[in-house]
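With one protein chain held back, the other chains of the complex are shown just where they sit.
The chains carry the letters A and B, assigned in the order they are written, with residues numbered from 1 in each.
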Amino acid sequence: MPDAADRILVECEVNGAKVSFHAYPMARLLDVLREELHLTGTKEGCGEGECGACSVEIDGALVNSCLMPVLQARNTSIRTVEGLAVGEKLHAIQEAFISTGGAQCGICTPGMMLAAVNLLARNPTPTEMEIREGLGGNLCRCTGYMKIFEAVMCAAKEMGARG
Amino acid sequence: MPAYELREPRDLDAALGLLGSGEGAWKPFAGGTDLMVLLEAGKLAQQRFISIWKLRELRGISESAEAVTIGATTTYADIRRHPAITREFPLLQRAAAETGSIATQNRGTLGGNIANASPAADSPPALLVYDAELELVSASGSRRVPYGTFHRGYKQMDLHPDELICNIRLPRRREGAWKQRYHKVGTRRAQAISKVCFAAGIDLDGRTVRDVRIALGSVAPIPLRAVAVENLLRGQTLNSELIRAAGETLAGEIAPIDDFRSTSRYRRRVARNLIIDFLGSV
Partner (left out) sequence: MSDLIDRRNNGQIGRPVPRKEGREKVTGRARYVDDLTSPGTLFGITARSSVPRGILREIHFDPGVPWNEIIVVTAADIPGKNSVLLLSDDQPCLAADRINHPEEAIVLLAHQDKYLLEQARRLVRFDVDPLPAVFSIEESLAGKQIVWGKDNIFKSYHVETGDVDAAFARAAHVVEGEYTTGAQEQLYIEPQGVIAVANASEGVTVWGSLQCPYYVHKALVPVFALPKEKIRVVQVETGGGFGGKEEYPSMIACHAALLAWKSGKRVKMIYDRAEDMVATTKRHPSRTRHRTAVDADGKLLAMDVEFVIDGGAYITLSPVVLSRGTIHAAGPYFCPNVRIQSRAVATNVPPHGAFRGFGAPQAVFALERHLDHVAQAAGLTPDEFRRRNFIHEGEKLAVGQIVREKVEMERWMDRAFALSDYHAKRNIFAAQNSGARVRRGIGFASFLHGAGFTGSGEEYLASVVGVEATVEGHLQVHAASTEIGQGTNTIFAQIAAEALGLPYERVDVVQPDTSNVPNSGPTVASRTAMIVGKLVESAAIGIRQTLMQDGVLSEGYDADSFARACRSYIERFGPLKATSQYSPIPGMRWDDEKYQGDAYGAYAWAVYVAEVSVDMSTYETRVEDFVALQEVGRVIHPVLAAGQIEGGVAQGIGFALYENVIWKNGRMLNGQMTNYVIPTSMDVPPIRVFFEEDRYERGPGGAKGIGELPLDGAAPAIVNAIENATGISFTHVPVTPEDFLKAWEKREERQIA
């Protein structure tokens, strides 16, 4: 069995906090987040970069963490679903997903919300078509997407109002 | 995971040194959007990788009077947002925007896509239309290869084991008003693998075809430039008979297969429809 010498030191920022740990360089960022850092909000749905349940933001870019080797996450700033709320105060997107019914079983929800905030950061006033495009890499099997679009519109409005 | 080695060389020279060392077969690893899928499916035979993701020498888009040059590890996200690409190479901009999903585009690289050599890749047809040229580097130097001759057969490329794709050079066209179209027919509207991928540009003088480029993906073992169709059209006057003949010629020039996603019959017919539509619309 490989010994600890095969692991590398990884330093990065996760949800605003500096972290450092050892991991195999090819270990999936998804597994490192969930198992090493105990941030289980990011989910595995397919392991092939098709469902988006594992979406996180790396330096502001949306990425499927199941396809990223942790070596390449060194010295990056990562945001997961756990980084959306500030303490107990929910992010507008989280409030919106609850109130509009954008979350049913919830398994796609963390990745979907990350995709949504990522879209809103690039485009604060998206049309419905732009929302559809922005979420095209995140599959949902429960909702049929209608209430997810509504949730994003709702959050956009709320975030615009908050200024 | 423990069996895989992934090293991060500090610069291009170090990477090339490792590739050329003959130590064992090292393979370049860019954004990982293809390789990680293979790894997770247990289909990745290769075990030793060099991460080229952060190498500055391979990243970024530069412009000169003659060309726009795209570093091999430039992501689709960067390509689709670049003003010069959008303005002068719209087929590539479209291809980048339709590749995978936003998450894929943030990590997928043009060089990685080319080296993965999937016949269904979305950018290669655009690169063929734009007469792209690759710069390949190794520890012993560099060479240029026209992209049109780079792919030799299914997953066979003019790329030596110690070489890396350094950049993709797109010559800037000086004359003509090219009408262009990119059409990817996928399994669905987003995050789809293409069943037929069509890229074309045509320079018309009135109704006379001054020059034309037609390229397709997913209809042959490699991205295909439809040379026979181009030759048929070049210098001719566009009329309905010529257009129909172009469709027939294209149907004969491609070699589509049946696979999980589609059928040979469908690919052939749709390719034909797409060229007829394009020529009929210009």
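Keep in mind that, in the parts below, a contact is a pair of C-beta atoms (placed from the backbone, for glycine too) under 8 Å apart; a residue touches a chain by one contact, two chains touch by 3 or more.
Nothing here was measured: the structure is a model prediction, and the numbers come from that model.
**Student:** Return the single residue from A:25, A:47 or A:126 that touches the missing chain.
**Tutor:** A:47
**Student:** From the listed residues A:10, A:140 or A:159, report the one that touches the chain absent from this view.
**Tutor:** That would be A:140, which touches the missing chain.
**Student:** Mind pulling the chain B residues that touch the left-out chain?
**Tutor:** 1-3, 40-42, 185, 187-193, 195-196, 260-263, 265-266, 269-270, 273-274, 277
**Student:** Take the complete complex as the reference. Which residues in chain A touch the chain that isn't displayed?
**Tutor:** 1, 34-35, 38-48, 50-51, 53, 80-82, 84-85, 90, 94, 97-101, 103-110, 113, 131-133, 135-149
The working rule: only the chains that are shown with their structure count from here on.
**Student:** If you average the Cα atoms of chain A and of chain B to get two centres, how far apart are those centres in Å?
**Tutor:** 29
**Student:** Which part of chain A faces chain B closely enough to touch in the complex?
**Tutor:** 1-2, 6, 24-28, 31, 47-50, 52, 55, 58, 61-64, 66-69, 71-72, 74, 115, 118, 132-134, 136-138
**Student:** Quick check: in the complex, which residue numbers of chain B touch chain A?
**Tutor:** Interface residues on the chain B side: 1-8, 29, 32-33, 36-37, 39-41, 49, 51, 53-54, 77, 100-104, 106-107, 189-191.
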